[in-house]
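Below are the structure tokens for one structure; questions will follow.
All protein chains of the complex are present and in place, except for one that has been dropped.
This part shows chain A:
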Amino acid sequence: MSQLSASAPAPQPASDPGGPKKTVSLYADHQKVQPRRISGTFRRLKTRLDWLFLGLYFIGPWIPWPRSGSAPDQAFLLDIADRKGYILGLEIWPQEVYYLTGVLVLGAIGLFFVTALFGRVWCGFACIQTVWTDWFVAVERLIEGDRPARIRLDAAPLGVKKLARKSLKITLWGLIALLTGATFILYFNPAVETALAMLSGQASWGIYGFALLFAGTTFLLAGFAREQVCIYMCPWPRFQSAMFDEHSLIITYEAWRGEPRGGARKGQDFTGRGDCVDCGLCVQVCPTGIDIRDGNQLACIGCGLCIDACNQIMERFGRPPNLIAYDSTANQAARAVGQTRRPRLWRPRTLAYTVLLALVAGVMTFGLTTRSDLEVNLLHERSPLFVRLSDGAIRNGYTLKVLNMAETPRTYALSLDGIPEARLTVVGFADAPTRSVDLPVKADSVGTFRVYVTVPEDALTEARMDLAFVLDNTASQQRTEHDTLFATPLR
């Protein structure tokens, strides 16, 4: 135990002018959040979205998508082992991973856009942490009862009933987690074979290991970490203040008509006091356990359950609804002085996001629609940079990789552009020096060719001469040119 946090009160010598010092700990104990069940508009919306997202996740790997050749008939498959990604009609090769970058950029801007307009709807309704936590809490509620019952159960000494309920809950959570982890694996492996292998104990340790890893994280994050993921682990809430402006729709408390708050009886007169009856229901239903009446805060995930809760109470007391409302701070300020305003959706910020979104989406669409099924990698040999031949000519070596992403074998005509005296040979395809050669590449595969280019001594002009490799596919009218260089001993 360190001297600083010594809990035993140290008797101070009488001469000490400071008197006894109280140590304040910077560590806050975790208070378990026990969200209460509530019904209402936002709860209904949340439940429907939960079903939608969980359904998409669990059905995803099983959607068939017929493809020709040896390609798998699975609509969504990121085949790590074969390094190919299949997304509906699209087949992505590792060289095209920039599409992933595009998707991530789109996702990020889309998130900013939606957040600027409607606040943290991602956090409140769509985030996997929210969806799975909601599911786990529902299971917990089914077995242990609603908030008061759970609090009682937690406080009760360990007995047969408590043990039975807790272990049943843990078992169900474990099953859900295992199902989640196993399904995740199916997005990266052929679904039917892998599922059968996992069920029959035939799958590899790698498969089981990753399935258990994702099951374990699901179990821990949705079962136990819950709101702590949002408050402590996730970076997104940390810069919400930069995402919102005064016109963003967020969860607001109408302090101007709620305060001064105080307890109330049914049918009582509300003149001279605020509408808030301080029932605390908004705090009890909150999945992150906060009090929205303190204002917008980092831990508010914007799920709107407190709005449902408060509206029930307001109705019971005959007061106008939406004391806690889904509204913008600008509107609230206007309302406070008796004006009404409509939410302003089009602002410089949202316009900028829209333009950016359209731009990136446009580039992506253009890239995908004009996507070439030919990709060429050309590597100039660096050791030796050049070789002097017996007649004084200089030769450079190149490794040419032709990625034929089409489902038919193709032949490409390789020719040189630049240095008119240059001639090429391709090991196994053109032994005699030539200016152009046909190179066959099998369907859906990479052809690797060793190319030598020779330039006679009297045609050498500088240390690095420009040269381009041209690939023509007469069948598909594709023509690509790749700039490279020809190294010579000249200085």
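To be clear about the criterion, a residue touches a chain if its C-beta (ideal position, glycine included) is under 8 Å from a C-beta of that chain, and two chains touch if they have at least 3 such contacts; residues count from 1.
Criterion: contacts and distances are computed from a predicted model.
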UniProt protein name of the chain not shown, from "Energy-coupling factor transporter ATP-binding protein EcfA2", "Cbb3-type cytochrome c oxidase subunit", "Dipeptide transport system permease protein" or "NADH-quinone oxidoreductase subunit E" = "Cbb3-type cytochrome c oxidase subunit"
Remark   = Which of A:A358, A:L389 or A:L490 touches the missing chain? It is A:L389
Ask   = At which residues does chain A meet the chain that is not included here?
value = 3, 6, 8-11, 13, 381, 383-385, 387-392, 395, 397, 427-428, 450, 452, 457
